[in-house]
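Only one protein chain is missing from this complex, and each of the others stays in its spot.
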Amino acid sequence: MTLSNRSSSSRSRRDTRLVAAVATAALGSSAIFVLIVGFLLKESWPALSTIGPARFLFDPAWRPTEGLFGLAPMLSASLAASVGAVILATPLGVASAIFCRHYAPPPIGWIHRWSMALLSGVPSVVIGLWGLTAIVPLIGRFEPPGASLLAGILILTVMITPTIALMSGAALDSLPDAYGRGAVALGLSREATLAHVLLPAARGGVAAGILLAAARALGETMAIVMVSGNVVQAPLSLFDPVRMLTANIALEMAYATGSHRASLFVSGLMLTALVIALAAAAWRLSGDHCHG
Amino acid sequence: MSVSWFRGKDRCALASIGRICAVYIAFFSSSLGHAADNRLVLTGSSTVAPLAAEIGKRFEEQNPSIRVDVQSGGSSRGVADARSGLADLGMASRAPNADETDLQFFTIARDGVGIIVNTNNSVRSLTDEQIVAIYTGKIADWSKAGGAAGRITVVNKAEGRSTLELFLHYFKLKGGDVKAHVIIGENQQAIKTVAGNPGAIGYVSIGSAEYEAGHGAHIRLLPMSGVAASVENVRSGSFPLSRPLNLVSKGAPGAVARRFIDFARSRSVHDIVESQFFVPVAP
Amino acid sequence: MLPTPSLRDALYGFGICIAALLVAAIFFWLLADLAWQGVGRLDWTFLTTPPRNAGRDGGLAPILVSTSLIILVAMSVAAPLGVATAIFLSEFTPAGGRLARWMSLSLDVLAGTPSIVFGLFGGAFFCVFLGLGFSILSGGLTLACMALPILIRTVESGLRSSPIEWRLGAAALDLSRATLLWHVLLPAAAPSLAAGLSLGIGRAVAETAALIFTSGYVDRMPSSLFDSGRALSVHIYDLTMNVSGGDANAYASALVLIAFLIAANSLAFWFSNRIFGRRMARA
Partner (left out) sequence: MIAYIADTDATAGSGRAAYTLGPLAAGPTCCEPRPQISVENLTLAYDGRAALKEVSLDIFRGCVTALIGPSGCGKTSFLSSLNRLSDLIPGCEVEGRILFDGQNIHDQLTNVRALRRRVGMIFQRPNPFPLSIRRNLEMPLKEHGVQRRADLDAAVWRSLVDVGLWEEVRDRLDAPALALSGGQQQRLCIARAIALQPDVLLMDEPCSALDPVSSTIVEDLIASLRGGYTIVIATHNLAQARRVANYAGFFWVKDRAGVLIEFDHCQRIFDSPRHELTAAYVSGRRG
C-alpha cells in the first residue's frame, strides 16, 4: 500500500475547481435576480420617469386610465393579508412539524408530512376555487360580500402553512439526536425539551421558513384574485374587500397598454421593495443574536 | 464497487456542467429551428382562446401540413403581439380602439353580456335606471329594487376588461362612478361569485350564463330593457349588449392566416362557436 | 394560580395536536371537496385521451406529458444549480458575511416575486430574447428560476446544520472539501434536499401565471422540448375561469394533479436518497 503525496496537490486543484464551479453557480443564481429586477425596472421605467415614484404612493385613487396611480391602498392590503397569514400560519406550521416528529405515531406523522408536501403543491387556482366556493360564501353569510381581507388571509394561511411546516421540519430533522437525549437526561419533559432546547436550536430553519412563507404570501396571485374582492381600498376591517398588488397585476395586465401597463410593473417593483424590506428586517432580527 | 469514487465525483460534476451546456446548446439550436415549421401562432384574449383552439384543431384536420398554436394572455397582448409580429394573428374580445387603425379586425363570433343575480333573489327584472342606481351605490338594499330585504353585493369587472367597457358605455357610466363590492377578472369568476352570494349582482357572457344556469348553478339572467337575455336574442340582434370576438392582424394577413380567418368565419365552424356558447356571425 | 408543569406540558401538547389536526382537517376538507366533485370523471380514458371541446370533454394525456417535461426541465436545471449555490453559501462564504447576506437577500426577493412577474419575465427573456418561443423549455427554465430560492434555502440550512465534529474530523484526516461535501455533508443534508425538491416541485406544479406566458396554452401532444405545451395547472385555470361547464373536468384534473404530486414527491425522495442517502448510513 502506498499513500501518494502527489495526490495532495491534485486534491487542492480539485478543491479549486469545486470552488470555481459552485461560485459560478452562485453567480448564475444571483444573475437571475439581477435579470428580473432589471426587467422590472426596464418595463416600469416609462411610468417611473414620466409619472414619478411619489405619485404611486400619494395619488388618491387607482384609475390609471384617468391618470390616477395611487398604489398605497393595495400596498397596505398586501401587507395586511401577508402579516395576517404569517401570524396564523406560523403556529400551525411549526406545530405541524413538531407533531409529525414528536407526538404522532410514525404512520400518522408520515401521512401528515405527506399531506403538507401535497398541500404545498396544490395549485393556487385550485385553492382559490375552493376558497371561492367554500370559504367566501361562508364568510358572506355573516358579513356580505364575503370576498374580503379575511378570506384572503385564510386562503394565504392554507397556502403557506405547508412551507413553514416543511422548512421547520427539515430544521428539526437535522438537529443532532444528542440534543434531545441530553435534555431528556436532564429530566426535562418532552414539552420543555421542545420549547427550550429543540426549537431554539432549530430557530434558523424555522425563521428561514417563515421568511419564505411571507415572501410567498406577498407574491401569491391567482388564489388571491379569486377570494379577496379586489376593490381598491385601504383595509379598515377584516370584512372589507381589498385588492393586493399581485391581484392588481393579474387583473389588469391582460388589458393594459402604455403607461397603465408600465404602472402595473411599478406594482411589481413595489412588491420587490416590500420583500427587500422584509428580508432586511429579518437580517436585523437575526443579526442581533446570530452569534449567540 | 466498480466505479472509483474519483471518477464518480468528477462524473457528477461533469454531468451537471453537461446539463447546463445542453441547455445553452438548446438555446442556440432553437433559434435556428423555428422558421421551418408551417405554423400559425395566435395569441391574446383568454375568452377567445378556447374557441380559437377548437377551430384550430378542425383547421389542422383539414390542412395536415399546418399547425395552429393558440396562446392565451389577454386582449392587449393579442393586439401587441399582432403588431410586433410575435403572433401571426392576435385575438381580442373587443371592438377596435380609435388608435388601432394600423390593424385589421376580423369578427369570428359575438358574445352577449347580461345581468345575473342569485336564484334566491326574488327580483325578476330591473330597469336600466335601477341598474345604474345599484352600480353607483344609490340603491344598497334589494328591498329598494323590488326584492326581499338584503344587502346588495355589486360585482364589477376589473378595469380594462372589454365587458366592463361595454357595460359602462351602455349605461353611460364612468369607471369611477361604480361602487363595487367585489371586482373580478374572468367570466366564470363572476358566475361563481354571484352563485355563492344571495345578494350579488353581476354581468357576464350570456352564453356561459345560460349554460351554467341550465346545469344547476345558482344564477338567473335578468332581461335588459325588456329583452330576455338569451343567445337567441343576441343572434337576432334584438339584445342590446354584445361584443365582437375578433382576430387581429397587422395589415393584410398572410396566405395561411387568411385561410384560417376565412375558415373561422365560415359556416363550417358554427357548431364549434355554438358549443363554446358564443353567437356565430352571419356569413 | 400557575398551572403545574405537568398541566402546562399537557396543554402544550394538546395545543400542538389541535393545530396539527386543524391543518390536516383543512387539507382533507379541500381534498374531499375536490374528490366529491371530480372523482366521477376519473378513469383510465381520462388519463389517456386528449382533451376535446376546450377541455369540457376528453382527457389529459398531452397535458400530463407536457407537465412532466416542464417539471423535468425545471428540476434538472434548478437542482444542480441550487445545490451548488447552497454549497457556495454554506461552505465558502462565512455565515453573516457580506456576500452571503447579499446573496440571501436576492434569494428572498426572488422567492417573493409574484409568479406573474416571473411569467412576464420568462416570456420576455426566454421566449423572445433567447428565441425559445412558447415552449416547454421556456416554461421549465422559468420555473427553474422560481424554484431556485426554495431549493437553495433548504439545502443551505441542511448543510449548515451538520455537526462541527465532522468538519474537524475531516480536516484532521486531511480530506479535501470536495470529499467532505460529497461523502459526508451532502448525504447528511439529503433530507433537506428532498424537502427542497418537493417544495420546488410543488411550487412548479402549482404554477399557473408563469406558465401561461412561457410554455403556453397549446394542448397538443408535444413532440419536442421546443413545442408549446399546456401544463396541468394552466388547464385547470382555463377550465375554471374561461370555459363554462369545465368545472367537473377541472376538479378531476386537480385530483390528477395531486396524484401527480405524490408521484413527483416520491421521485424526489427516491432521487435524493439514491444520489446521497444510499451512502449515508444512519443508525
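Letters A, B and C mark the chains in the order given here, with residues in each chain numbered from 1 onward.
Note that in this section a contact is a pair of C-beta atoms (placed from the backbone, for glycine too) under 8 Å apart; a residue touches a chain by one contact, two chains touch by 3 or more.
Small disclaimer: the values here were computed from a predicted structure and weren't measured.
For the options C:37, C:142, C:176 or C:214, the residue in contact with the chain missing from this view is C:176. The chain that is not drawn here is touched, among residues C:187, C:216 or C:229, by C:187. In the full complex, subunit C touches the omitted chain through residues 94, 163, 165-176, 179, 183-184, 187-188, 279-283.
Assume only the chains that are shown with their structure count from here on.
One finds 31 Å separating the Cα centroids of subunit A and subunit B. Each of residues 18, 21, 129, 133, 250, 253 in subunit A touches at least two other chains. Shared interface positions of subunit C, defined as residues touching 2 or more other chains, are 80-81, 84, 178-179, 240-241. Against subunit B, the residues of subunit C that register as touching in their complex are 53-55, 76-77, 80-81, 84, 128, 130-135, 137, 141, 178-179, 182-183, 212-213, 216-220, 225-226, 228, 238, 240-246.
Subunit B makes touch with subunit C in their complex at residues 5, 9, 12, 15-16, 19-20, 23, 26-27, 30-31, 33-34, 41, 46-47, 49-51, 53-54, 67, 69-73, 86, 185-189, 191, 205, 207-209, 211-212, 215, 275-277. Here subunit B touches subunit A in the complex through residues 13, 17, 45-46, 73-77, 79-80, 151, 153, 158-162, 175-176, 180-185, 189, 192-193, 196-197, 199-200, going by the rule given at the top.
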